[in-house]
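Partial complex: the chains shown occupy the same locations as in the complete assembly.
Lettered A and B in written order, each chain numbered from 1.
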Amino acid sequence: MFELRLVEGGLLKKILESLKDLVNDANFDCSATGFSLQAMDSSHVALVAFLLRAEGFDHYRCDRNLTMGMNLGNMAKMLKCAANDDIVTIKADDGTDTVTFMFENPSQDKIADFEMKLMDIDSEHLGIPEAEFEAIVRMPSAEYARICRDLSSIGDTVVISVSKEGVRFSTRGDIGTANIVCRQNTSVDNPEDATVIEMEKPVTQTFALKYMSSFAKATPLANQVTISMSSELPVVVEYKIAEVGYLSPYSLKTLNLSKKQSLKWSPYSLKSEFVEERKPKVEIEPETKSNGEADASVETKPESETNGEAEVMDVE
Amino acid sequence: MFELRLVEGGLLKKILESLKDLVNDANFDCSATGFSLQAMDSSHVALVAFLLRAEGFDHYRCDRNLTMGMNLGNMAKMLKCAANDDIVTIKADDGTDTVTFMFENPSQDKIADFEMKLMDIDSEHLGIPEAEFEAIVRMPSAEYARICRDLSSIGDTVVISVSKEGVRFSTRGDIGTANIVCRQNTSVDNPEDATVIEMEKPVTQTFALKYMSSFAKATPLANQVTISMSSELPVVVEYKIAEVGYLSPYSLKTLNLSKKQSLKWSPYSLKSEFVEERKPKVEIEPETKSNGEADASVETKPESETNGEAEVMDVE
């Protein structure tokens, strides 16, 4: 028996809306730790991960670990039927192949339940190698979303350069070039408007704007976004979810990550190549420990499955 | 000479917006009683009727009964040119084949008149048999509209079941099932938020969501909707229009009705069959008495005209 309840159901709606265009089908993992997901997008370029900790829910019960494969588009359709102030309950009985979403309105005179068949989805947990990022930028998430939107009207890729002065986003297209510089700014009335740069050494990386813009769909979840970069590592774009009244902050991470032992994600070109396995030492964040069951013997994905990447390789 | 004037012209705009997707061409009947319409949708599944009583208008003059055939799409286009606070006048001279819509803004410095050719439309008035409904649900119209929208994202038909506890709307589709229960709730601050069930015996009926959603287009007209059901009768979805400052409430009814003597509308399957004439005893509501002129000798529509129904018969 698995059951979770969230008084502010709108949060789950927003999470699904931010995920459904990036990932089609994915396994949700339910454990004593919380409700989590880790999945690669269909072209195997981006890795999406989120964890909602058990303590954050108004009610959370998980008798034994459970993996629920769902189509995120269908799940989003069902969650869209919840009003933002509905109490949302997700439950699954042991041994059944269905999941139930229940929505109760605050006055309790309207109760909806939606039942969806679960799917068997082949997936593997990726261990995320411990990373010491060379540069971490924290900035208003709406600003990041706006920059992605603006640059997308000019070009296809974005060069992100972090230096002491600030972070520069650049692109180039048929109609011209664009550079947007955000300077460190901590003297703001509201800490959520701050732009903070933590840097060991300057980093410059190039990404497909298509993905960077996709990540910005999580903007409604948090007022700040954190962009972590190292010259040898994929970029990590992270939205922390901290709702008033919850014991612990939720955290949704949208990661551009190397696929352990199979894909080395080269951030400069978005080209992927098969490489030797790198055994992860520790998880990138304590709350993803439950993902540790990803074993080291998983097979390399056949090349035919990575065809989707072709469309993002035409980067100059 | 026929002339009516309404100070709050926005009302006529809203009525047309709610009708135009369901009915293409229709006859408007002008009599001493009021301005009314009764028409079947193009697939002969739903019957739409409304009456705006003469007393409700700021000015109403009807020298002799008049039938004005109009294309509702074109009429809606013209009414859309009225601002919501414009005074709307509709007039037609005897013996002409045109109707004039006049819009005056409150400061009287802008006056628009639109002239439209009338059409000859073959139609017959259907007598609506007296009905004692087994269950009548009154609920917020926005709630009804939202339920239709939500269920339409999952399936094609809706099962409506009324019991003492409340009304249940259910659907089933490829991605799963959905049940929405609205409980009786009269302890609300605003009577327009109430959900009230009047029931002689439980009723369960199945309808095409396409039509139930179409009816919800009338939501801007009234804060409450009444759904009247009997196991042997078509469902009646009714929006009462009661504007402050008018002597009598308007009433717009969107009815799913048996076509007198020609179509028996079987609500469980949305399948139609030809049946014997049933002579109506009384009109369903006093204000529709003017429709009594529908005579009993009208012919059964040829089958070819009811082909449109095929598209709503594929109900499980």
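Everything that follows uses one rule, which is that a residue touches a chain if its C-beta (ideal position, glycine included) is under 8 Å from a C-beta of that chain, and two chains touch if they have at least 3 such contacts.
On a predicted model such as this, the values are computed, not experimentally measured, just so you know.
Identical protein chains form the entire complex, numbering 3 copies in the structure file, with 2 of these shown.
In this text, only the chains that are shown with their structure count from here on.
Annotation, chain A versus chain B: rotation angle of 120 degrees from the Cα superposition, expressed as a multiple of 5. Centroids built from CA atoms put chain B at 47 Å from chain A.
Across the complex, chain A meets chain B through its residues 71, 74, 77-78, 80-81, 98, 107-117.
Listing the residues of chain B that touch chain A in their complex gives 143, 150, 153-154, 166, 175-185, 188, 195.
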